[in-house]
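Note that one protein chain is taken out, while the other chains of the complex remain in position.
Should a chain be cited, it is by its letter among A and B, assigned in written order, with residues numbered from 1 in that chain.
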Amino acid sequence: MIWLGRAILALVLLFLYAPIAVMVLMGFNASDLYALPFVPTLHWFSELAGNDRLIAASRNSVLVALVTAVVATALGTLAALALSRRSFRGKSLLRLLLLPPIAIPWLITGTAMLVFFYWTGIGRGLHAMILGHVALAIPYVVLVVGTGLASLRADLEEAAMSLGATPFGAFRSVTLPLLAPSLVAAALFAFAVSLDQFVVSYFLAAPGVTTLPVEIYTSIRKGFTPEINAVSTILLGASVALFLVFAGLTRIGGERERR
Amino acid sequence: MSAPSTPEGRRARPSIASPEGRRARPAIATAALLLPAYAWLLVAVFLPLGAMLFFSFLKTNPFGSKAPLVFTGAHYLAFVTRPYLVDVAITSLRLGFWTTGICAAIGLPTALAIARATRGRVRQTVFLLAILPFWTNGLVRIFSWTMLLRQGGILDDLVHLVLPGVGSVGLLYSFPAIVVGLVHAYLPYMILTCYLAVAGIDDALIDAARSLGARLPTVFATVILPLALPGLVSGSILIFVPVIGSFMEPRILGGRIGVTMGTVIEDQFTQAYNWPLGSALSFTMLGIVLAIFALFSSVLRGRLAP
Partner (left out) sequence: MTSGVAAMSTGSSNGAGRARDAIDDRGVAPWRRYAYNSTVMGDSVMSGSQWTRRDVARGLGFGVASAAAATWPGGARAAEAKSITVLNWQGYGTDLAAGVQHFKSATGIEVKHDYYNSEPEMLTKLRTNPGAYDVVLVNSARDAQAKADELIDPVDLGKLPNAAGLAPAFKTNPNIVIDGQTYGVPWVWGMNAIAVRTGKGFKVDSYAVFEEAAFAGRGALFDDAVTEIAVAALMLGQNINDPKDMKAIAARLKSFKRDVKLVWSSEDEWNKAFAAGAFDVSVFWSGAVTRAVNLHQQPVTFVVPKEGAVGWLDNFCIPATSTGKAAGLQFIDYMVSPQFYAEWAKSGAPASANAAAMAALPESDLNRQIHKPEYLDKLQFMGALPEDRRQAFNDLWEEVKAFYAQS
């Protein structure tokens, strides 16, 4: 059983990392058209060092993604608690309303935001991007945290309350620790949704203030060079480092319930 | 959408029986929990999409059209007036079902493997490794897939290294290529939601079933699957819904084959400049997706009901 499980994991990780490996490899390949055979070079990394625009865009990307992850996880978790722990009228409708942000192609949502933000004076820029990204990430957070809540036993909280704990106290001391893995997972996904979100960012970026995905998207017409791979590789490396630090501090996906 | 609530309802039901008096003004508390998220969604998504819904009933683009504002429902008849769209929609649905199905078939065993074959640090690492690819740009990943999948590409080279003489396994510009790209893009959602659902399964439950003589497939069907259901359902929503509207994977990996509702809608915005038609198509698609989920959830509920 254990070995079957590990074999499955190895295969899945191989599948997930195949294109990532290609991405990293091509950052070190000389051809600007990603043509083989592989000719190793550090050319694209040194090019990148002089590309202020791309570096600034990467910084903006990470900033927007961090804010999105924090805000969306907070708001989404509150909503998920209400949706899965409280009974009230109109619950199904509220659940249903989580679908449009996921279902309507981002291109349309992005255009709609552009027009609406223009009409209302919200305008474009990092603030508009954050506004849009958080909204797009909330449904993911609600679904992820909701799934986590569904597998948590509500009676523990009830027990705490019957022992005199206030609802908030019961939540903080019982539910929250058990929910932590879901929260972290939701935040990681919100971060990913934002980081990968090129369409909405593209419409909401102010002239001169762009994010990495926007840079990539706009350079499609002319052609993006392996500099993009180089910067992606660096970001990936930074993520891994962040993860290692993070993993040292918390126990993500670790034991959730004492067995 | 009510589907995820079913298993939760089963578990959370005891809480409803709790003394109401302990909850201070439950309605206000509920509203306070919901308000921030939904207010945010209202400003950033629902109102803008409301404007789009309004546009979808206009004859021509609200910006820059020459005719005065004319209302029409004609764009919602697009499937009648443009019969070729039926084929396109079927392609999109096929992509949705294939991608969701494969993600479920891979995601659930993976989640089980993480939950049962790993512990502590290893589990953390595997879990994070599964999400990490998501932190790279989607477009870059798709272009990497073109390199892997094309005839004479990296995959071809590797296969020929092991098995010289076999034909090309190049998939690029085909339906399976699009599915590969989409599965890759969405698999982590399924792994994650399934993991959250099955991580809490008690070992004792499985041991008990096995000690009663149940074989593995029986254990899977009677113990694991029902418990994993909320994860499978949320995962399917997170995958099926956006796949139907995806346009980058079909365009880049599909070549001539890559014509989907997503690309048709994209064209209405980027080429044809017909926002009304583009948004009408999106809302039609949203309707189809909701209908599929309604059907699915009623079937699911029928089977779960005792």
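Just so we're on the same page, a contact is a pair of C-beta atoms (placed from the backbone, for glycine too) under 8 Å apart; a residue touches a chain by one contact, two chains touch by 3 or more.
On a predicted model such as this, the values are computed, not experimentally measured, just so you know.
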Contact with the hidden chain, among A:A35, A:A49, A:A159 or A:L176, goes to A:A35
Contact with the hidden chain, among B:V122, B:V166, B:A204 or B:A272, goes to B:A272
Sole touch to the unshown chain from B:L93, B:L155, B:I224 or B:I252: residue B:I252
For chain A, residues touching the missing partner are 31-35, 111, 114-115, 118-128, 202, 206-209, 217-224
Absent-chain interface residues of chain B come out as 51, 54, 60, 62-69, 82, 84-85, 87-88, 91, 143, 146-147, 150-153, 172-173, 175, 251-252, 254-259, 264, 267-274
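Simple rule for what comes next: only the chains that are shown with their structure count from here on.
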Rounded to the nearest Å, the gap between Cα centres of chain A and chain B is 15
So, in the complex, the side of chain A touching chain B is made of residues 1-6, 8-9, 12-13, 15-20, 22-23, 26, 34, 36, 74-76, 78-79, 81-88, 91-92, 94-109, 111-113, 115-117, 119, 131-132, 134-136, 138, 140, 142-144, 146-155, 157-158, 161, 167, 181-182, 185, 188-189, 191-192, 195-196, 198, 212-213, 216-217, 220, 228-229, 232, 235-236, 239-240, 243, 247, 251-257, 259
Residue set of chain B touching chain A in the complex reads 1-2, 4-5, 7-8, 11-12, 14-16, 18, 22-24, 26-27, 29-30, 32-34, 36-38, 40-41, 43-49, 51-52, 106, 109-110, 112-114, 116-121, 123-141, 143-145, 147-148, 154, 157, 184, 187-189, 191-193, 195-197, 199-200, 202-203, 227, 230-231, 234, 237-238, 241-242, 244-247, 262, 265-266, 269-270, 275, 278-279, 282-283, 285-286, 289-290, 293
